[in-house]
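Note that one protein chain is taken out, while the other chains of the complex remain in position.
In this document, chain identifiers A, B and C correspond to the written order of the chains, with residue numbering beginning at 1 in each.
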Amino acid sequence: MGRRTAIVGVGQTNHRSKIPECNGQELIAIAVRQALDSAGLMIKDIDAVVVGNMDHFESINYVDMWSVLGFAGYMKPVLKVTTGGTTGSAVGHAGFYHAASGLFDVVLAVGWEQNSESDTTAAIVTHCEPLIERDFYGGAIGGLASQYSAYMDRYGATEEDAALVSVRDRRNAALYNPYAHLRKTITVEDVMSSPYIAYPLRLLHMCPRSDGACAVIFAGEEKATKITDRPAWVWGVGSSHGATYLGDAIAIPGLPSLEKASRDAYRMAGITNPFKQIDVAELYLPAASAGVAWMESMGFCEEGGGPKFIKSGVTNMGGELPINPSGGVIATNCIGATGLIRIGEAALQVMGKAEKRQVPGAKVALATGFGGCLWSDVTILGSKPRLD
Amino acid sequence: MSSQKQEEKSEELLSISSIVDVPYNYNAGYYVSQYLRELKENGRILGVKCPKCQKVYVPPRVVCSQCFVQTKEFVPVSDTGTVKAFCVVTVPYTNPNTGEPKKLPFTCAYIKLDGSDSNIMHCLEEVDEKKIRAGMRVQAVFNEIRTGDHFTDIKHFKII
Amino acid sequence: MERVAIIGVAQTKYQRNSPSSHDEMAFEVAQKALEDAGVSIEDIDNTVTCTNDFWDGRTISCMTITDASGSSKVPTTNVEGDGTLGVLMGLMRILSGHFETTLVVAQSKGSVGIPGLITNAIFDPLYERILGLDAINSAALQARMYMFKYGITEEQCARVSVKNHKNAKNNPYAQLPLDITVKDVLKSRMLADPIKLLDTSPVSDGACAVILSRESATRKISRRPIWIKGVGHCSDTYHLGDRDLSDVSALKSAAKRAYDMAGISNPWKEISLAEVYDAFSYMELMWMEGLGFCDRGGGGALMDSGFTEMGGSLPVNPSGGVLSAHPVLAAGLARIAEAVLQLRGEAGARQVAGAKVALAHGIEGACGQGHCLFVLGS
Partner (left out) sequence: MTVELGNTGSRIHQSRIRLKYNWWLGNVGSRFYRELRDRCKIGGIKCPQCQVVYIPPKENCPKCFCQMKDWVELGNTGTLITYTVVRYPLPSIQPQKPPFALGIILLDGAHTGLPHLLGEIDLGKIKIGMRVQAIFREIREGNLLDIKYFKPLEE
């Protein structure tokens, strides 16, 4: 059996719309240095590295080889994982497996993206099957808009319901998270008066495109407890990536992959009542609509209950289950890093290091990743080692 | 700290710009080739049936994702169907096929054709979001001159 | 460490302009690997795919084969790199204790894009790409430096090509089985001095699949498991000029890790055969040195000795190697699949008699910046 594994260090850049002071590798180095410092480690203490981004956003092939300049990867084992929007969470999971396998003790996971270097939507469009789907896909924006159209049709959810999620996440980013990209509070009226970018989604329903990097350090139990007396223990991971054609996946209300991935992660973590047992969640909600439509998929509310759940306020800071104290993806989206930032933020919460965005007493945190053909990754972290 | 910042500001930050242009000969393979050929020659939309769960997939593909068995039987499906989800795309972006701005707006629709169990992505003629809703019935409009290209051989879907 | 075995392997025939699409190739090998292992898709509890967005001309290229690789119902991830790294990922997942049996599928269709443009994108857009660097001319810079430093001759490199294309004649999956002479290689079209057409690997389409399983789960199956004894991976630094291109430190470091894990102290004596990533003929000579089969600079003399030929004491690339079929990403996985066939004694006409321990090797990036190798044993 593999060994217990924990997160011992987290680092991230000050995410912005563009960061011309750094090339990509230097951007990575900022996050890596911060993660090392937070764990009191040196780069020589790192036994292996896993890195990820999306190739066509910066048009760099074999990014694993390119990225070594971001962490002095000379003579280090390096491996790249890329699964679209879920890249960051997949990188995190790969970091976990590296350490849990016993092959490597201290593992650095790096996600990054400099979206300002290209036309993000154009690059995303190329993830569609080139003969059947590429020409009519409106990028992630179009995909998420279509998905919400199906949810609205089935459950009577509205654009305003989704707007509440934008308001919540942008407020958290503005008040609590110095690393967030968009740091201005907005109102439901602001969202509803912003233009449609793809009906039924409006500009302020959607995440920005950001430059940024995130680094998370995983360690096996023995090393982890030496490095810090308060690591974030990995309790459970789950991952579900189905479908090749978007047509197979998009027109379903809710998010079946998230349902499956969270079920697997809950089982591994011993979670039976997620709403009660989870203290804080960092969710990859690329559009505010997802913050309504996907709540049921994690078992936070009943089917179709998303609008009511959000309106109740339980997911606000101070509520029973705060969602996205960091401001989430609505405030910051450096795509290859985004899923890893969720894991890093969840780790900071259970380590008690989340500063102004700390949920008091958070003991169990959940992080998700979303991407590809509506795929999901779920990670559950705890402040204490899970009882096996 | 502030003087250093200013010094940085006075230093011009540069970048390297380039157009990356890579041609690709995407291979349709056996299954999608049958689909494109049928579209071109007979103006018919072809699906493929899973021998195990009997689900019909459009476009045809080698494997049923649920049963992991090879599909073998091609079956024509109707040119009419139901919109399961849609969006009207108005956000400007570059068409990666050409490097030029994408023509807007367009309606991206996921359509479940009668006789099939999956949705096919195409565009609707209608681009006014007020006139479209999920659940609407639509029909494919074929091009007179067809070249075996899914994007143009079906001109668009019209609302019935 | 709990023992992990390779219980199934499968390859497509490698060819240029294969009529199959990416997913059709992936499904072919996934299905055949299951058959080879004698297990069903229900026995697979996770998958790893290896695809590359540049080669496939598609962002999130793993999406292309999600269904075809059996990834739709079980946790999957995509290693964007050589297939050897995909197997490493699968191994780590099993060793973590959370999985029993991993299906690894790698595929590539080099004929879809233009390899020169795709490999140009490996180089730094800020300082290198504008020079028109690609896989061939960067390899030429490396070959020249290596050959100059150690007195390796073009004939010695040519001999690698002659040997491997000849070996390919015994491999039904190979793309370029050829009867050629050293003279043919030397006279073939000069691409970038000192690299000539027959020093290079072809553009290939193909897929390969491998199934890994933890020891406790291998009892269920009848086929003889081939054990993973050791694995190591390592990277050099990035900028071409920052690297000593004639150096093989990254490979040495990866090999040391793998040998230590496998308990190998004398690789030359203890390893029965090696399948290495010979994207260019000179590379096989360099990798011999990095793998500790000879001293630094001894790769040429080792080739001359005939020891690495079929029938020699350590046959290298009995399959014909990457020179005879180069489906990028799948190529390293094919090295593993070939090593497994050898250890099972099922390698047909290319069988190395009495093979007990085999080495399989993959590279990553330009001029072998990254390496990953496995030591496998029966």
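One rule holds in what follows: contacts are C-beta pairs under 8 Å (C-beta built on N, C-alpha and C of every residue); 3 or more make two chains touch, one makes a residue touch a chain.
This structure is a prediction, so every number in the text was calculated from the model and none was measured.
The hidden chain, counted over the whole complex, makes contact with A, B, C. Per the touch definition above, the residue from A:114, A:177, A:289 or A:368 contacting the chain not shown is A:114.
When the missing chain is restored to the complex, the residue among B:27, B:65, B:90 or B:116 that touches it is B:27.
The residue from C:32, C:144, C:223 or C:296 that touches the chain not shown here is C:144.
Residues 17, 19-21, 57, 114, 116-117, 120, 124-134, 136-137, 140-142, 144-145, 148, 189-195, 237-242, 245 of chain C touch the missing chain (whole complex, contact as defined above). On the side of chain B, the interface with the absent chain consists of residues 8, 11-30, 32-33, 36-37, 94, 96-99, 147-149, 152, using the contact rule stated above. Residues of chain A in contact with the chain left out of this view: 18-26, 29, 33, 42-43, 56, 58-59, 68-72, 74, 114, 116-119, 122-123, 126, 130-131, 134.
Throughout what follows, only the chains that are shown with their structure count from here on.
For this structure, the chains sharing the highest number of C-beta contacts are A-C. Distance between chain centres (mean CA atoms), chain A to chain C: 33 Å.
Computed from the mean C-alpha positions, the centre of chain A lies at a distance of 27 Å from the centre of chain B.
If each chain is reduced to the centroid of its CA atoms, chain B and chain C end up 35 Å from each other.
The set of chain A residues that touch two or more partner chains comprises 59, 123, 126, 130, 242-244. Shared contact sites, meaning residues of chain C that touch two or more other chains, fall at 23, 54, 57, 66-68, 72-73, 118, 121, 125-126.
Interface residues of chain C facing chain A in the complex, by the touch rule stated above, are 1, 23, 52-54, 57-60, 62-68, 71-73, 75-81, 85, 88-89, 91-98, 118-119, 121-122, 124-126, 231-239, 249-250, 253-254, 257, 364-366, 369-370. Listed in rising order, the residues of chain C touching chain B in the complex are 18-24, 27, 31, 41, 54, 57, 66-68, 70, 72-73, 109, 111-114, 117-118, 121, 125-126, 129-130. Touching chain B in their complex are the following residues of chain A: 20-21, 59, 119, 121-123, 125-126, 128, 130-139, 141-143, 145-147, 149-150, 152-153, 195-201, 242-248, 250-251.
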